[in-house]
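As you look at this complex, bear in mind that one protein chain is not there, while each of the others sits in place.
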Amino acid sequence: MHHLVIDRWSRGSSSLHQRDPRAKLAALLVFLVVLSTTRPGAQWAFVAYAVLLILTANLARLPILGLASRAALVLPFSATFALLTWWSGDSLRALALAEKSFLSGTAALLLVGTTPLTGWTAALESWRVPRMLILVIQFVYRYLFVIAEQVQRMRWAALCRGPKQRGFRLAAGLVGVLFARSWQRADGIYHAMLARGFRGRFVPAPPAPFRSSDALFLSTCLAGCLAIRMLL
Amino acid sequence: MSRVIQIAGLRYRYPDGTQALDGIDFHLNSGESVALFGANGSGKTTFVLHLNGLLRGEGSIEICGMRLADGTLEQIRSKVGVVFQDSDEQLFMPTVLEDVAFGPLNLGLSPDDALTRARTVLKRVGMAHAFERAPYHLSAGEKKRVAIAGVLAMDPEILVLDEPTTFLDPPTRRDLLSLLRSLPQAKVVVTHDANLARALTSRAVFFDQGRITGQGDVIEIIQRFHWEYS
Partner (left out) sequence: MHIPDGFLSTPVWATLDVVSAPAVAWVARRAQRDTQDNRIPLLGVMGAFVFAAQMVNFPVGPGTSGHLVGGALLTVVLGPAAASLVLTAILVLQALIFQDGGVLALGANVFNMALAGVAAAYLANRLWAHASRSVAIFAAGALSVMTSACLALGQLLISGVPMTGGVLWASLGLFLISAIMEGAITVAAVRAIERLNPAWITPQPATSRAVAAIAMAALVLVVVGTLIASAAPDGIQRLTMQGVDSVGWRARTMAGLVGIAMIFALCYLGGKLKSRRRSA
């Protein structure tokens, strides 16, 4: 599955993997802001951004094609709008829509492909994102695949009892049962938490030190992005 | 030999009115292992949830000489380690190491001490290779080992194991059994599996409709209640 690939990538050991998640998240934001404010039609700038991303992916030892094919998930949406824009006569803008959304998606993938979920959620937390939201993100991600597999098994079970069973009510019943099992699972998790001494508060892990190599990485990214934005 | 569990007259009624436990007397000595048998719905799991105060019924419960009450709840939860049947429900933290450190952190250990303890326990259960792995990448046997590590990290005197070997293939099951046998804690094993009970416990207790209707030597109980698959 898709997520497994990203998880595997994020456990790599390249120098980019070892950078502080805060530095990588900040670099991502810088890149996205610079990209967002680039005027449509600055084709050389878009080429330079792409080269920058390819170099970074290379540094992270991530497969370029794999990254591109996953980032292409944004294309159905942006291609639709790009076509509409083209149709209304603004071909430069149409191209820019597709380019910007694709490059943005690739950049986000570079972050999660080099940083495990615990890393970037810790970075968010150190930036004062509410702890409750961080916990919910971690729990959603943890149980996403458990419950998705459950859906798959339930669909197979329904199919085995008759391939023509695809009514509205059947789907609703499926969602209902899924809900019930999820609820019971949440109860089970809570019991397991209490059994290990949970007292209503998660104890946060201490933040790792922000090293000079992280600062160097961030300033290189900043300089690269700004140079492209100013010069091209 | 000291008593680690002493229970008298335990009763529990679910909010919907079902009398799940109807006067249970039970004891366990330190280092002893006992199997809980009984049909589905006979009250075994409800009983087990009382051992660390997750459910609170009438009657008296003493764990390691402490009477279970609001004031002793925290201490008792560190004495009684429950390994639940569904490892996915037990492993809720993003990485294996964080999950095992969850309990020690709740006990008030410093983050460094908690992580050190987590590493030690993970080595003890043979999971030293998986510190940074996410729980959903583990096999069923590995998940069970991490779940046991999470409980051992609390340094309990009693281990409660709810069907510890379901979903495991024979070699994995064998390895897990030898791990469990090597642990010195007193054990309460909830199971339908007579072979598992014979391998792990010496005494057995039989539950029927919220009561204990028989107890004694594990082999004798299995014969008396015909509690075997074939």
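Order of writing sets the chain letters: A and B. Residues in each chain are counted from 1.
The criterion applied here is as follows: contacts are C-beta pairs under 8 Å (C-beta built on N, C-alpha and C of every residue); 3 or more make two chains touch, one makes a residue touch a chain.
Note that this is a predicted model, so its numbers are computed, not measured.
For the chain that is not shown, the touched chains among those present are A, taking the whole complex. Of the listed residues A:R22, A:R142, A:R196 or A:R229, the one in contact with the hidden chain in the full complex is A:R142. One chain is missing from the display, and on chain A it is touched by residues 2-3, 6, 28-29, 32-33, 35-37, 40, 70-71, 73-74, 77-78, 81, 84-85, 87-90, 93, 96-97, 99-101, 103-105, 108-109, 111-112, 120, 130-133, 135-144, 146-148, 150-152, 155, 166-169, 171-180, 182-183, 185-187, 189-190, 193, 198, 200.
Following the convention adopted for this analysis, only the chains that are shown with their structure count from here on.
Measuring from the averaged C-alpha position of chain A to that of chain B gives a distance of 38 Å. Those residues of chain A lying in contact with chain B across their complex are 4, 7, 11, 116-118, 121, 138-139, 141-143, 145-146, 185, 188-189, 191-199, 203, 205-206. Across the complex, chain B meets chain A through its residues 49, 52, 54, 74, 77-78, 80-82, 84, 86, 88-90, 92-95, 98, 102-103, 105-107, 111, 114, 132, 134-137, 150-151, 154.
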